[in-house]
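With one protein chain withheld, the remaining protein chains of the complex are depicted in position.
Note that the chains take the letters A and B in the order they are written out, and that residue 1 is the start of every chain.
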Amino acid sequence: MQRAKVLFERSLSALTPFLAVLLALAVGAIMLFALKVDPITAYGALIEGAFGSPFALAQVLVKATPLLLVGLGICIAFRGGVINIGGEGQIIVGALATAAFTLALPQAPAIVLLVGGMLCGMLAGGIWGGIAGALKARFGVNEILTTIMMNAIAAQLANFLLRGPMIDPIEVKNGTMLAQSARLPELSWLPKLVPQTLLHAGAIVAVIMAVVVYILLWRTVLGYRIRAVGLNAEAARFAGIRVPVYQALALLLSGVMAGLAGSVEVLGVSHRMMDGVSGGYGFSGIVAALFGKLHPLGAIPASALFGSLLVGADKMQRAVQVPSALIDALNGLVVLFVVSSDILVRRRAQRRKAAERKS
Amino acid sequence: MKLNRIGAGALLAVGLLLAACGTPTPAPAAPAATAKPAAKQVKVAVVMPSASNDGAFSQSMYDALKAVQASMGGEAAMKIAVSEGMVQVPNAVAAIRDYAQQGYDLVIAHGTQYGNSLTEIAKDFPNTAFAWGTATDTFAAAGVKNVFAYNPRAQEGGYVLGVLAAKMSKSGVIGVCGPVEAGDAKTYVDGFKKGVMDTKKDAKINVTYTGSFSDVSLMAAAAETHTKAGADILTGSSQSVVGAIGVAKDKKAIWFGTQANQTSLAPDTVGASQVYDWTGVIKEMLDLSAKGTKGGKAFELSLQSGGLKIVYNDKVSIPADAKAAADAAIKGIIDGTIKPLP
Partner (left out) sequence: MNELFTVPVLLGILYSGVRLATPYLYAALGEMFAQRSGVVNLGVDGIMLMGAFAAFFVVSNTGNLLLGVLAAMLVGLLMGLIMSFVSVNLQAEQGISGIGLYLFGLGLSSLLFKKLSVSTRAIEGFPALPIPVLSDLPEIGDVFFKHNILVYIAFALVPVAAFVLNHTTLGLKVRAAGMKPEAADSLGVSVARVRYLCVTFGSMMAGLAGASLSIGLINLFQENMTSGLGFIAVALVYFGGWTPLGVMIGALLFSMVNALQLWVQVKAIPIPSDLAVMLPYILTIAALVLGRRARQPAALSKPFSRGEN
């Protein structure tokens, strides 16, 4: 009996985000009406765009990959009681480092390029997140402030490198002067999983990392301490855990994940470093992590769900020719509804606990 | 607690209500595909990084498509599909592939960043014509036959506007509000600077970059800084220049625009604009495509080809000698006696 109840609660908890998405889309229907677009046609296109073809499904996974990686970093940060809004910047420096590494070693074997490239990306992202962590631990500078500022700094760093030392020589030769790096050596490209799609092995890397992060958080001392700090910093302090150190580590690891996301985007999708690589994943990754209840394994289906929403929305834009701004507004609604729906689950759990206490 | 439940209930009710009124309506706007036009309709799709009303790069292409459509006889003759705000490459790739799959005759990837992926898609759809820019490479060397490329020589109009600025500046100080020092923003600024210096050796050109294509308020501050430094003529590039144009209007400075015609933003402030007019390129691509040539040609938007136009604003008076000098510069660039880049 009790078991069934718990099971019911679990499934309800897993289902709520879906229901919230549906509600948000229902509200979005008003906007579609106002734009004189039939919501049924529009949402039909959304579903078709996300699930209607093998290419669509592959596309969803392509989107889900960076969302998952950034989301994993967000899980670590949240579990450690710190907030990382610096995903954008960490992705950028990760992508920059990866591109620089592979371009510097054009003759190296694939394995060196891939592993080395990703390690460089993780290192760079880790440094970017770690700076925020160190400043918080050592000087008590709030991480929201630092991560916001570090995003802007990373963007300018990319501008500087991509139009200067790292610019594609062809751009200079042609006189077009676009701020982008040269194409990475073909050996460094992540292998494609399905031909004629963009789906690349980065998706596998991301899933493996989800398991790694799960093990890290729940099966290691480091993870235990990070979670202890996040749950109750005061209690953790009494237990002898150096709270600032673990908060800083959480930010650093969070940056490592976002840096890897940048790496994977460069190695798997764009094959060169250029403007727009971070593409809002730093923010949407936060949302994906929340959809997954801030659990590394939950983030896997969650990022696929959010990815499908993003991919489907683009198809909707094409099918009924609505401005892209509508998609942003719709995403915002979805985030608001999903984050708000959490209360239903929490209430239910609280009521059950209260009932248990009484009986 | 009670408040919470009421709130949640209300939210739910509103949602359900909306869902309910959403379902039974019949489709009011059937997709255009169902209506069969008499002649064969040409279908063109464009994928671009910013909004179609950005007053700059994306708008220049959108306006040109609309103009071509009008000249061909409206929607029945030419269908235009737009995917805007495609900052991220994967999104753009999905859009490009989707349009090709739907049988569009010409798919325009209006952003350099889309190039890598375009080669792969183009191979899968040999009967579709693709175009991308700003670029000069049609991937012919890689065996791709169905990709056009286009590139605006922004420096040419930049040079001409620079000549105008040098002739019209009373203070001898000219301010340039750049976004990021790259791409056609850079080539435009380089051309503009050369135009000024070739015309007036002792002129002072101050250049700032905001490091962003969208930071309007920093652009406004930049323009303000230029006017404080004595500039009476301003120019700049990217969609964020709306900030600078507002300041120019406020400070009674004259503005020279690029990419799209910016006169409408401030009719008493904009002296002239270099306009990217893609209509010729689009028409030629459609012609070639209809005849079976799906790509392989790289177009240069230049003063000579007519793709670059200097559009004056009647409301701002331009001295005759300045206009004459600008005309001479245009002629010089076309016949090759003037090199717009250092």
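Here is the rule we go by: contacts are C-beta pairs under 8 Å (C-beta built on N, C-alpha and C of every residue); 3 or more make two chains touch, one makes a residue touch a chain.
If you're wondering where the values come from, they're calculated on a predicted model, not measured in any experiment.
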| item | value |
| --- | --- |
| Residue, one of A:Ile167, A:Ala203, A:Leu216 or A:Leu290, that touches the chain absent here | A:Leu290 |
| Sole residue of B:Thr119, B:Ser171, B:Asn206 or B:Thr293 that reaches the chain not shown, by the stated touch rule | B:Asn206 |
| Hidden partner chain, touching residue among B:Lys66, B:Lys123, B:Lys249 or B:Lys309 | B:Lys249 |
| Of A:Ile153, A:Val245 or A:Leu297, the one touching the omitted chain in the full complex | A:Ile153 |
| Of B:Ile96, B:Ile121 or B:Leu265, the residue in touch with the unshown chain | B:Leu265 |
| For chain B, residues in touch with the removed chain | 1, 3-4, 7-8, 50-51, 53-55, 175, 178, 180-181, 206-212, 214-218, 220-222, 224-226, 228-229, 239-240, 242-243, 245-247, 249-250, 264-267, 269 |
| Touching residues on chain A - with respect to the absent chain | 31, 35, 83, 85, 135, 139-142, 144-146, 148-153, 156-157, 159-160, 163-164, 283, 286-287, 290, 323, 325-336, 339-340, 342-343, 346, 350 |
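Rule of thumb we're sticking to: only the chains that are shown with their structure count from here on.
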| item | value |
| --- | --- |
| Between chain B and chain A, distance of the C-alpha-averaged centres to the nearest whole Å | 31 |
| Touch list for chain A against partner chain B, complex | 22-23, 26-27, 29-30, 33, 36-41, 49, 55-56, 59, 62-63, 155-156, 159, 162-163, 167, 170, 174-180, 183, 196, 198, 269-272, 274-276, 279-280, 310-311, 314-315, 317-321, 323-325, 327-328, 340, 343-344, 347 |
| Residue ranges of chain B touching chain A (in the complex, touch as defined) | 4, 8, 11-12, 14-16, 18-19, 22-23, 25-29, 31, 49, 51-52, 81-91, 93-95, 97-99, 112-113, 116-117, 120, 124, 134-137, 151, 180-184, 186-187, 211-212, 341 |
